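All protein chains of the complex are present and in place, except for one that has been dropped.
Up next is chain A:
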Amino acid sequence: MIPAQFDYLAPTSLDEALAALAEHGDDAKIIAGGQSLLPVLRMRLNAPEMVIDLGKIESLRGIRDDGDHLVIGAMTTHATVASDSAVAEHAALISKAVEHLADSQIRHRGTFGGALAHADPAGDLGAPALALGAEFVIAGSGGTRTVAADDFFEDLFTTAIGEDEILTEVRIPKHTGWGAHYEKFVRVAHQWPIVAVAATVKADGGTIAEARVGLTNMGSTPLRARAVEQALVGQPATEDAVREAAGAAAEGTNPPSDLNGDADYRRHLATVLTRRAVLAAAGG
């Protein structure tokens, strides 16, 4: 119920936070919104000696327009992302995914960067970020580097962020005018998906010009359904054509088997949800 004892720092600048992280190394853990970390600490699955809170660093919060990109600060809450009109206009896939992530209370505290850094394979933001080709800006004591989405997610709960580094912002290439849909399959309210599909489509008349499809919980990291993306190009946005292309959704995936369903069941779900997501994104 209650975490083991730890020391606590709440720096007001990124530099201070990085210095504290460098000093305490392995013994330290960052807390953003705490919506994933606190349950872990309360169950005593982890017991850091030092917790460094990013909550007082204003520069990590907010959404800004940067030409071809939208830039979302790591500490921007899910609720802020969900209600932001620029995100809805230029990266609608993110708006759709965050709308049904967890519940209202969790969305008020949980952060965009925290969810991506946590890298739960069932998390709702990884597949949209991957599908949109997001870039992750990561700061360390030696400076700042940018990691492409394809290289960010490494394994279950593991990303390219080093022990002494902080994710500061995520740059999302604008997909203005693209339709988007996040199809989340779940049995109970406010929970992680059994499988979910993130699709965004650029349609030209009734024809699909370009499509990007991300899969949630179909492996140890979010995955791109590239075979589906390729098969969709030039196809009409009709039930039959999309069903045909979506048949390849489980290609190259390695879904888990658990109480919610075995791997075969998830492979089947992926094809069904991909069809639904692409059709909805194409407005068909």
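Keep in mind that, in the parts below, a contact is a pair of C-beta atoms (placed from the backbone, for glycine too) under 8 Å apart; a residue touches a chain by one contact, two chains touch by 3 or more; residues count from 1.
Keep in mind that, in the parts below, contacts and distances are computed from a predicted model.
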Legend entry - From "Cytochrome bc1 complex cytochrome b subunit", "(2Fe-2S)-binding protein", "Ferredoxin" or "4Fe-4S dicluster domain-containing protein", the hidden chain's UniProt protein name: "(2Fe-2S)-binding protein"
Inset, instruction - Return the single residue from A:Arg64, A:Arg145, A:His190 or A:Arg226 that touches the missing chain. - result: A:His190
Legend entry - Chain not shown: contacting residue from A:Ser13, A:Asn46, A:Ser59 or A:Gln105: A:Gln105
Legend entry - Hidden partner interface residues of chain A, rising order: 1-8, 10, 31, 34-35, 38-39, 41-43, 51, 53, 55, 79, 102-106, 108-109, 189-190
